[in-house]
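With one protein chain removed, the remaining protein chains of the complex are shown where they sit.
Each chain carries a letter (A and B) given by its place in the written order, and its residues are counted from 1.
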Amino acid sequence: MSLRIIEGLKFKNINTPIHRLDPRVKLLLSIYLFITVITFGAEWNGMLTISIIVILIEIFMLVIGRTVISMLNTLRGALPIILFIGLLQLIQFFNNSLPVELILYRAIGYTIRFLAFLASFSLFFLTTSPDEVGKVLTFLKVPYNYSFALVAAIRFTPVIADEIQQIVDAQRSRGLEFEKGNIFIRLKNLTYIFVPLLISIIRRSYEMAEALEIKCFGASKKRTSYKELKIRNIEIFIAVFASILFISIMTAYYLQVFKGLP
Amino acid sequence: MAIIEIKDLSFSYAGTEEMALQNVSLSIDEGEFVLIAGPTGCGKSTLLKCINGLIPNIYSGRYTGSVRVMNLNPATTPPHIMSQHVGMVLQNPEVQLFSLSVEEDIAFALENIGLERSEIVKRVNKVLRILNIEDLRHQSPFELSGGQKQKVAIASVLALQPRILLLDEPTSFLDPASAKSIIELLEMLCKSEKLTVIIAEHRLDLLLQHVTRLVVMDSGKIVNNDDPRKVLENIALNDPLVPIPKIIYLARRMREEFGFPSSIPLTIDEFVNLLIG
Partner (left out) sequence: MIQLENLRYVYPNGVEALRNISLKIWEGELIAIMGENGSGKTTLLKHLNGLLKPTEGRVLVDGQDTRKVSVAELSRKVGIVFQTPDTMFFTESVWSEIYFSLKVMGYPEDEAASRAEYALKFMDLWNYKDRSPFTLSGGEKKRLSIAIVLAWQPKYIVIDEPTVGQDAPSRRRLEQLIQELRGEGITIILSSHDVEFVIDLRPRVILLSKGKLLADGAAESILTDEDKLEKASLLLPQIPLLMKKLSMIGVNPGCITVEEALMEIGTKVKPPKSLG
């Protein structure tokens, strides 16, 4: 099964300057990149230029964060969509009323814009541990129950993936072949995986509920924290710098500075 | 005075007819290391859950009789208060670890009860030291072996500083070397930390030499409750409930055939001493 897109969102526990950055700052940067890419969506209003600049910033961060390969895996998984976007524009070649350079511009432009868009959040998830994600959510005043559910889901994803593999192995050993048959047979075959999986998940949930009770989950409304997020001076500096840059670019956009730029 | 006092406890899970526990009475003193043995379905797990209050707080049903644990009544005490007196370790290590590093997992329960950060740090360090797992501090639970996971599960529960530790078949999924390691750890905790340990298990051979009491259950009833040596002296050799370890079986057969050894050895070294002196 092609779970490659998920690969690109999985946190890798390595020690790089990007990983060490306070997750709130990383989230802020990701949001800035994301909004920038979304805003510059009109043709001949800086779409391609800004998208390329954003991609370059993202590549720079990926390299420092040593997560280039993971990103490439995501891209491989998203390849169908990327090609689709590009081809959609290139088909216009058959439309003789449009100039070639416009078609090429659109094909490259939209594709790169999509890549920049993908990378903006991928960067966050690749370099931020699920626990840190949970802490950011708590910082944003999301109730603990929800952030815990998210972190637990991330924590148990490999366990579920293992379980699926075990089920597939067991069913294949009974003669079930998942690669064969038309779409209806294949869908039916999937139930042979989902029913045991569902039952297993339900059973696990009961065991987890017991374990959570044993560990006093929900005991106190005022939950304390063993590891707190601490922001360093350099991170404040980065946040301020990025904010100034972001506001400048947005202002410039609204002042039509980019008009006419590719 | 007994730290756990159970009188005439009967329980059947909601929606079922059969009695999971029938008129169970049991008294356990502080510092004991108790083994509850019996086939699957005999009520071992149910009994443990009645001691820490999961029954009837989480699992409802028909509950009669009384349970007193350290002057608390588990039936009426909120689970999070009980958990600070009675810790429990479950069979499957995988579902007991929630965080992404061992130290955060140990801190988890302490964060939940709202302890001050300095106290959390102190307790995490203490527990890592006592269980000798300081080297696992920053590791992710997913990367640990089964035995290591169970040690972390024990650590995360001990951080709450309970006086009693319950374990429900903790070595089921472990290989013999890991199982032995966990059992020796429990003995150490019982002796040096003065913990009262109650373990429900099938595998007797590794435990008999360490426990102070053997309780045998069948179909919800307690059928034997005594010093392990006494139980093993008198039990039928082919008792379906208790898998008599081979050396004990051998010792009893020797007594039948040759008249010696005079007492039942619980360890191999004891056996050798009895024979050679």
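By definition in this document, contacts are C-beta pairs under 8 Å (C-beta built on N, C-alpha and C of every residue); 3 or more make two chains touch, one makes a residue touch a chain.
Here the structure is a predicted model, which means the values were calculated and not measured.
Student: With the full complex in mind, choose from B:174, B:197, B:222 or B:264 the residue touching the hidden chain.
Tutor: B:174
Student: Please identify which residue in B:72, B:121, B:188 or B:241 touches the non-displayed chain.
Tutor: Reading the full complex, the residue touching the unseen chain is B:241.
Student: Please pick, from B:184, B:227 or B:269, the residue that touches the omitted chain in the full complex.
Tutor: In the full complex, the listed residue that touches the missing chain is B:269.
Student: Among B:146, B:162 or B:220, which residue is in contact with the omitted chain in the full complex?
Tutor: B:146
Student: Counting contacts across the full complex, list the positions on subunit A that touch the omitted chain.
Tutor: Residues touching the hidden chain, for subunit A, are 163, 166-167, 169-177, 191-192, 195-196, 199-200, 203.
Student: Footprint of the hidden chain on subunit B, which residues?
Tutor: Spelled out for subunit B, the touching residues are 39-41, 145-146, 169, 172-178, 180, 202, 205, 240-243, 245-247, 249-250, 253-254, 257-262, 268-269, 271-272, 274-277.
In the analysis below, only the chains that are shown with their structure count from here on.
Student: Counting in whole Å, what is the centre-to-centre distance of subunit A and subunit B, each centre being its mean C-alpha position?
Tutor: Each chain reduced to its C-alpha mean, subunit A and subunit B end up 44 Å apart.
Student: What residues of subunit B sit close enough to touch subunit A in their complex?
Tutor: 52, 54, 57-58, 78-80, 83-84, 87-88, 90, 92, 94-96, 98-101, 103-104, 107-117, 120-121, 124, 140-142, 156-157, 160
Student: What does subunit A use to touch subunit B in their complex?
Tutor: Contact set of subunit A toward subunit B: 13, 129-131, 148, 151-152, 155, 158-159, 204, 207-220, 222-228.
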